[in-house]
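A protein chain is absent from this complex, but the other protein chains hold their places.
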Amino acid sequence: MKNKLIHHAMSALGGTMMLGLLSPVWAAYECPVKGGTLIWGHSETTQNLYMHQTGTISTGRILQNIHDGLVTADKNLNIIPELAESYHVSKDGMSYTFKLRKGVKFHDGSDMTSADVKYSFEKVMDPETGAVNKPVFNSVGSIETPDDHTVIIKMDQVNAPFLGRLAALGAGVIIPEGSAETQGTMPTGAGPFKFVRREFGNEVELERFDDYWNGPACIDRLIAREVTEPTVRLTGLRTGEMHLINDIPTDRIDEIKADKNLEVLSWSHGVFDFVNLNYKFEPFQDQRVRLAIDYIIDKELLLQGALWGQGKTAASPGFASSASYNKDLKQRPQDIGKAKALLAEAGYGPGDLKVVFKATTNYPYHIEAAQILVEWFREAGVVLTIEQLTWADWLSQVWVDKDFQMSMMNFNSVWEDDFLYYSLYNSTGGFNYRGINDPVIDELTEKARVTVDDTARADIYREVQQRVFDKVHDIVVWHRNSSFGAQKSVGGLDTLVNGDGATYHFHQVWLKE
Amino acid sequence: MTLVFCVIFIAIFAPLIIPPEFATRMDMRTRLSPPDMAHWLGTDQLGRDLFYRVMLGAKTSIGIATSAVLMSLVIGLPLGLISGYFGGHTDNVLMRLVDTLLSFPALLLALTISAVLGPNLQNTIIAIGVAFTPYLARLIRGEALRVSQMPYVEAARSSGATNIRLIISHVLPNIMPVVIVQSTISLAFAILAEAGLSFLGLGTQPPEASWGLMIQASRDYLDRAPWTALVPGTAVALTVLGLNMFGDVLRDVLDPRSKS
Partner (left out) sequence: MAYLIQRLLSMAVTLFLISIITFTVTNILPGDVAMMIMGTQSNPEALANLRESLGLNDPLIFQYGRWIFGMLTGDWGSSLLFKMPIGPILLQKMTASALIVFLSMTIALTLAVPLGVWSAVHKNRWQDTVGSSASILGVSLPDFFWGIMLILLFARGLGWFPSSGFTHPKEDILLALKHAFLPSLALGLGLMAHLTRMTRATMTGILSQEFIRVARAKGLAEKTVIWHYGLANAIGPVMTVAGLQMGYLFGSIIVMESLFNYTGMGWLTYQALLNRDMPLIQATVFVIAAVVMLVNLLVDLLYPFFDPRIRLQ
């Protein structure tokens, strides 16, 4: 059966979605069946409905169906125009001209014009909004709207990644002028679905927006029901209460894949996990200790143990499908002997080094991984103890206070290179909670920002990945699988997952009955 | 009775006999395997032997429960005694405080305290101990009040004995039966409380083997590997059952009033 073939191919390729069917970019589509209410069992609780202020995928996933942005990324992470019809970047990278599509309607019936674009971006740039994506616009000097369908963004300084940043994480989302105040209760945008209601903690209901610029969606309604408990979510799928669920428990995926009544897809781009070593912790300032720890960890076995093999080990945090991915990096294999030697060299005999591992219960597989690590560390003569933290505590202690020794973290849908490498590895990066201060990386990431040529920029990022690996700034362990399971009655599943591997697009999904 | 002694015996001696590594040894190839010759009670999701884990877990769970109950006694006993003996304003004020705390469900209190202090062994003990104190204090206060009003206490008082002396030699011994019985029952609840806290991530820390943590870890595997939950669950059930029955027996023996 054709479907099965595609699924096998996808698993074989590690989940990279290479359908090759989507050119031209916005292919004409047809809804084999129109109508129906799709019930989606979502693993997350929704929070702030105002797109500009929401930083989490939990709400972002739903809002991405309500909003469209100026530009977006296709399945291969190439930037393509969305609400913009076309765009042009000046040779010196100081000016971006967007030609907007005509006839795009917002949910409230009004037409989208350049005024809305200017409004949306200025809201993000306004400190009062507290917008999560404000740093994206840091180099923006002015936004001009010479006519209703042209927007010219002039930069104060070159920021080559700007376009990419606009396509990521809802930074380029356009909201109707003046709607910021009500976005929290009634999110309105130009996306394929309208917001109907949110039963707090329970479900969110969306309905089809018939005047969507790219053609109306196939289903009438989408209900995103919150089911955080994995077993319960899986049960919901099996009993037929839900048409679709995301993130099947990793130990059950193989079992569910064998179930003829269900459609399962898993892919390994979108989320990566890495082990963090804090530079503030004295022993970790010694390169040899960091190297030793890398040699203690058997990444494949850890993946088996913590995630039931659902993922791909990797040495780089980048997306495998990304142009800047460094294919040459190979993880260091486990070598306890070497680790012990390195530790001895650094002055740590058996039992001398004591490390506390702070793991968050928000990701239960981190806890499992930590327990496995304790055993290996013991073999190498290091005493590892675990401290379980709730998400709130982890954010507070590790992320903000940087008060930790060793930890583990994952990052979701961070595909845009500047966002990824600058934030994580530049000494001033917003995600640099490990205290990494490497002049080489700083120089490289700054250079990338002003390198307008895409290929040259990709090369720079490859160098960054190499450097991170050489210096063991972090120990990337794997890209873990995300998955969804659906009833056979759900069609169009191949269009469901976006290029970032984390957000879902229900526009072309349809229900068989 | 025998049940309780069995459990205590295991709790004390198991850790001495079984090397701690047995509980954390992992073998991925045998993960989630049902009871067989190699692993008498099966293995958990990381391939650890459940028999050893549940044995060693006895020490952790019982240890935490005992410490927590002891702690609540240390605070609650003097509180209840003073309140019940002196009565009047002291009683009013102290009991008002206790009643206020009683309005907070014990689990909620324990959860909040755990969240504030951070999740580790000592804090779990503190959280459960503090959460159980109000109930114990109130009970002791009731008993202390009753005993204090007995004629022979009055007599002793009028014969010039100091308050402290009276409390220790007259009131205390008479409330001991209730205290002992209640402590036994509280022990059972403390074990359940530890399980609940671990379920919510705020109790024992892995890879420590505690019954509560084991039940929590089994949550995702219940339908395909029920023994991962049944092994610690049965351990908890047997212990709690034993403690409850033990408490009943004690009550019949020590507290003549409860004889019908």
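Letters A and B mark the chains as written, and numbering starts fresh at 1 in each.
Methods note: contacts are C-beta pairs under 8 Å (C-beta built on N, C-alpha and C of every residue); 3 or more make two chains touch, one makes a residue touch a chain.
Given the structure is predicted, the values throughout are model-derived calculations rather than measurements.
Novice: Taking the complete complex into account, which shown chains does the hidden chain touch?
Specialist: Displayed chains contacted by the hidden chain, ordered by label: A, B.
Novice: Per the definition of touch given earlier, which of B:I167, B:A229 or B:L250 contacts the omitted chain?
Specialist: Within the whole complex, the residue contacting the unshown chain is B:A229.
Novice: Give the residue, chosen from A:R208, A:R225 or A:R288, that touches the chain omitted from the document.
Specialist: Once the missing chain is taken into account, the touching residue is A:R225.
Novice: Just name the one of B:L32, B:I75 or B:L107 that touches the chain not displayed here.
Specialist: Only one of B:L32, B:I75 or B:L107 touches the chain omitted from view, namely B:L107.
Novice: Name, in rising order, the residues on subunit A that touch the hidden chain in the full complex.
Specialist: Subunit A touches the chain not shown through residues 45, 47-50, 53, 55-56, 127-128, 130-135, 169, 184-185, 199-203, 225-229, 231-233, 235-236, 238-239, 241, 390-393, 395-397, 399-400, 411, 430-431.
Novice: Going by the touch rule given at the top, which residues of subunit B touch the chain that is not shown?
Specialist: Those residues of subunit B that touch the unshown chain are 96-97, 99-108, 111-112, 115-116, 118, 188, 192, 195-196, 199-200, 212, 215, 219, 222-223, 229, 233, 236-238, 240-241, 244-245, 260.
Quick note on the criterion: only the chains that are shown with their structure count from here on.
Novice: For subunit A, which residues are in contact with subunit B within the complex?
Specialist: 230-231, 249, 251-252, 255, 301, 304-305, 361, 364, 367-368, 370-372, 374-375, 385-390, 393
Novice: What residues of subunit B sit close enough to touch subunit A in their complex?
Specialist: Its residues touching subunit A are 24-26, 28, 32, 45-46, 115, 118-120, 201-202, 205-207, 219-224.
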